[in-house]
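Below: one structure, written as structure tokens.
All protein chains of the complex are present and in place, except for one that has been dropped.
Going in written order, the chains are labelled A, B and C, and every chain counts its residues from 1.
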Amino acid sequence: MSLLRLRDVSKSFGAVAAVRGVSFGLDPGVVHGLVGENGAGKSTVVKMLAGVHRPDAGGVEIEGRPVELHRPADAKAAGIAVIHQEPTLFPDLSVAENIFMGRQPTARLGRIDRAAMRRAAEELFARLGVAVDPERQARGLSIADQQVVEIAKALSLDARVFVMDEPTAALTGVEVRRLFAVVRGLCERGAAVLFISHRFDEVFTLCRDLTVMRDGAWVSTDPVADLTVETVVRRMVGREVSALYPREPGANEPGEVVLDVKGLSRAGAFSDIGFEVRAGEIVALAGLVGAGRSEVVRAVFGVDRYDRGEVRVGGRRLPPGSPAAAMAAGVALVPEDRRQQGLVMELSVERNATLTRLRPLARFGLLSGRGERRAAAEWAERLRVKHGRPTDAVGTLSGGNQQKLVLAKWLATSPKVLIVDEPTRGIDVGTKAEVHRLMSGLADEGMAVVMVSSELPEVLGMADRVLVMREGQLTAELPGRRATEESVMFAATGQREGGA
Amino acid sequence: MTALRARRELGVLLALALLVAFTAADNSRFLSSQSIRDVLLSASILVVLAVGQTVVVVTRNIDLSVGSVLGLTAFATGKLFVAAPGTPLVVAVLAGVGLGALCGALNGALIAAARVPALVITLGTLYVLRGVDHSWASGEQINAADLPRSFLDFGTATVLGVPVLALVAAAVLLVVATWLGSYRVGRELYAIGSEPAAARLSGIPVGARVFLAFVVSGALAGLAGVLHAARYGTVDATVGSGMELQVVAAVVVGGVAIFGGSGTAYGAAIGALLLTTIGSSLAVLRVDPFWQQAAVGGLILAAIGLDRALAARTARRAAARSAADAAAGQDAGRRGEREATHGS
Amino acid sequence: MLRSDRRGRRRGGASRVGVAAVAWTALLATAACGGTTRDENAEPEDRGGPTGEADPDAPLRDDLVVAFLPKQVNNPYFTVADGGGETAVGEFGGEYKESGPTEASASSQVSHVNTLSQQGTDVIALAANDPNAVCGALDSARDAGARVVTFDSDTNPGCRDLFVNQATAEDIARTQVELIAEQIGGEGEVAILSATPNATNQNAWIALMEEELAAPEYADIELVTVAYGNDEDEKSFQETQGLLRSYPDLAGIISPTTVGLAAAARYLSGSEFQGEVALTGLGTPNQMREYVHDGTVESFALWDPAELGYLAAYAGAALASGQITGAEGETFTAGELGDYTIGADGVVVLGPPTVFEEGNVDDYDF
């Protein structure tokens, strides 16, 4: 019998049906994968299990008995623990307090017994086989450690169902392996785990069963052993996805050097980074998460400062720390975090689209609503951004369309150098392909493109040249044709072995 | 982290000690028992208010209405004694605290239930409660002669040389600081201020707790109102005007983060004591009293600047630590597991 | 971090606002003639002074609207004074009203003067927070037909018709100096605890007290400092503490303000200095009764604020009825208080202050 079963749950927001009649069950001791494009309804399912949203119809059963999850506290009481992609800890409190908030062991007169709390936390970490100091402040913990704290918290609650919402999105390889070990340990103790990920390799490595969702509806639940990546992708998208990567690396004859970075260093982040990017070329910056790739491109764009080195665009040196100057020289940066850095979620679609070129749009220093709308509509159309009214808040768009809007807002500045940081993270397969086609086309038109990506297939499929970083250093430069997963991984990790 | 916070409070304490030492060096009477009694007396009301404000500020809220609440309860206490001269002290105190709690509940209900910003709401109730106070008093002043001797004695009496008001303030401080530091509900207040979304997700009844924080702040402002009436004996509708900024200043100087989540009631109390002492010592040092306010302003800026510097140092250390961790991890690790099966 | 922008391309927005602000300032600046300095403008405009003819036999009108505008409403002293005014208005059958700000700041009375003038008030009886700030509004009210009587604190003489002085400054200063000299036995350090630093009447009294103390018979008395309690109970209390701490040999304190005197008395009565440090000044019997009885205060002085308001109301009514114009030498009758003569600068003096002590303090209720 399933430990937890969703029966026909549905949930709508306004006119949008986010989840329609979804049913599946989680068995004890089993990792159950859940995949689907963005907007397929995975997050809504998670939130219903967390007690954040109440299903409009249908219900949740634990060991065959229906449970009402009205509040997060109800989920907790039912033994369901949710570990979010970005854990939500209390940064000012100690790790031990984070684990036991609201359930701190008490001594006489209801006073909190800090020593007992510390011991209990140490015990939990010992069970998980990790070393975290329970007394330290949660602020400054790595994301991986934060997840461990969340898992410890769930363990202390005697949770039997663990829901993990894209836990690996921000983890390094080592951290992913540690997490997998912890998850397997949980299953050995009889827990049921719902594991949500965009990364098929992880799903196929870790999970026994796999549920696919599309457009808010359940599509299939099968043992992983019976599935291939292609079948899963087909079920997710609902159609055949042909060529994922439209580009033939090295097909274009690169033009002049547009972006020239020399000796760029910032203490604690990266040192002595130098590379050139030519017109019509896509250069990928590969490496592990935390290798300093995003930091380098942010410094190039001027959002962050650097200690030494120089950045030249078209031969002219950029003043450090001035995104405005970088934009004036024709540099655009599509940042890593769409929601926090790419868009102003409260502003409308058109306001976001024109945010990067308000001054060129203004006549005699004044903006006219009509001109702005026209400019916004033009680019939204060119990139086929699907949106309602242009005055709708950008938060109403799907992830993929948001990403297209970020691209639109930057392409509208007619950049000479386009830097994209994780251009396809967290967007669905269909939009991914569109973004890849777009980037390829831009390079064909002579734009110099720098792409930071953690997805090796994307790097190998798109880049004319691959620069690999490790621990803040540039460790290799590989021509796109010659680069293989092996060679990139070697440069990124400094080790020869490739398989597990 | 605990050590760091403790250091922060030690810093304020050190500043206080320096100030006292400097003033005493100039005029030894500053350390006379009468003089210390005076400072303690003057500080005790501000301490009670600052402790109450701490409870609200750690939840990432603010209560600007405390000055008006204090004024209203001080006047109500006076009226109570005028109406019923034989009212026992305890009843008067309870009535004041109750009225204050009611005002706090009004703030808390608006903020927690209607989900609107505390700054705006308490700025609104600052006006409203002051207006109510004014129209209730309408020119009436309660004089020492209207108040029973026993009540006035409560304001000036000492036990073993320590003013009773200071003892009351110390008791309030001890109770609230212990509650905030060592009880579940208290810690939940910090959790709410530290990360409200996480607090909600982890099942803390955020609305109820914020409501409670405002009730506590209101109740303590009510208590402060009673103490004010006892101490000064003269009460009219202007009592406590403008006090809110002084209270917020004391809290900030005492190291309670204005964005919630950290700081202790002890710190706030020391902050209040420091602000009061500055006032007295400038008077003793015969510094032009006009400099006093400017000095308080400078102190606030110095305090928040110091907090920022300390926070920056913690962040740097944390970054250095996690960088070291990462380096250690990467040397030993590889990413094979993920990449091997990628895109197969 | 502030970033320097060497390109200069996106500069502009903020500085445009700045330019607009400066431009407006410049406009304001050039609105008047160029290069105005203080020396050229030494003579303040004086448009006051009595006008028209007085008819001493004119009856008091019974349709007058008389408004009292205290420094601050809900201030007990002014509540009593305004109450006296209400009594007087009741006697001659006019309409009485009280209006005023809740905080005693210089500018806050202006809108009340404007409103009263807009309402067609016949007499405005005003205790000014600042001698100049209300002048413009008063001029405009007088243009609109109101007669203005100041009491307690005067404005510039040019802005009002009459000032009803509670007691001449000389009387007040002399009385207080006499009282303190008597209480400290004619020698020692004394300090003054005043109200706000720019209270007109306080400063006038202090200046006269300093003069008085310079006389040979007070040669052994030294005025060491003037402290300001801002007419706030709490501040006055603390200032008293500060005085005693800073001046260990202090023999006496004069507080020519009711709030200050009560606060100082309360501090002394609860401290080791009770009976050691003499205290006198201006205070109300109700506030001070307790401290007279417990020995903290031997004696203090004050006029009766109710009489002050009463006189101000009658003076205003006499003006509005045409009995007087405000010129020196004119006389009028103020109900029970009897006849008054207008002195120089349009000042009417209520009379010398009353001294309250153990023997008589219980006879008064205000």
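What we mean here is this: a contact is a pair of C-beta atoms (placed from the backbone, for glycine too) under 8 Å apart; a residue touches a chain by one contact, two chains touch by 3 or more.
The rule we apply is simple: contacts and distances are computed from a predicted model.
Its record in UniProt calls the unshown chain "Autoinducer 2 import system permease protein LsrD", which is the match among "Sarcosine oxidase subunit beta", "Autoinducer 2 import system permease protein LsrD", "NADH-quinone oxidoreductase subunit K" or "Heme exporter protein C". In the full complex, the chain left out of view touches A, B, C. Touch with the chain that is not drawn comes from one residue among C:Gly90, C:Gly136 or C:Gly329, which is C:Gly136. Only one of B:Leu99, B:Ala112 or B:Val168 touches the chain withheld from this view, namely B:Ala112. Checked against the full complex, the candidates B:Leu80, B:Leu126, B:Val239 or B:Leu274 give a single residue touching the omitted chain, namely B:Leu126. Although one chain is not drawn, the whole complex shows that of A:Val22, A:Leu288 or A:Leu333 it is A:Leu333 that touches it. Interface residues of chain B with the unshown chain, by the touch rule above, are 59-62, 110-112, 114-121, 123-135, 138, 192, 195-197, 199-200, 206-207, 210, 237, 242, 245, 248-249, 252, 258-259, 288, 290-301, 304-305, 308.
Counting over the whole complex, chain C has residues 1-3, 5, 10, 12-18, 20-22, 24-42, 44-45, 73-74, 97, 99-103, 105-107, 110-112, 114-115, 118-120, 130-133, 135-136, 144, 196-198, 203, 228 touching the chain that is not drawn.
Taking the whole complex into account, chain A touches the unshown chain at residues 12, 14-15, 88, 303, 322-324, 326-327, 333, 335, 339-347, 351, 354-356, 358-359, 361-362, 365-368, 393, 395-396, 409.
We take it that only the chains that are shown with their structure count from here on.
Most remote chain with respect to chain C, judged by CA-atom centres, is A.
A straight line joining the Cα centres of chain B and chain C is 37 Å long. With centres set at the average Cα position, the gap from chain A to chain C is 71 Å. Averaged Cα coordinates give chain A a centre that lies 42 Å from the centre of chain B. Within chain B, contacts with two or more other chains are made by no residue at all.
Residues 50, 52, 71-73, 76, 82, 84, 88-94, 97, 101-104, 106, 110-112, 114, 135-137, 139-142, 153, 168, 172-177, 180, 199-202, 204-205, 229, 268, 288, 290, 455-457, 470-471, 485, 489, 492-493, 495, 497-500 of chain A touch chain B in their complex. Chain C meets chain B in the complex at residues 72-76, 78-79, 102-103, 225, 227-228, 232-234, 237-239, 241-243, 245-246, 248, 259, 262-263, 266, 270-272, 286-287, 289-291. Interface residues of chain B, counted against chain A in their complex, comprise 1-2, 178, 182-184, 187-188, 190-191, 193-195, 197-204, 257, 261-262, 314-315, 317-323, 325-327, 329-330, 332-344.
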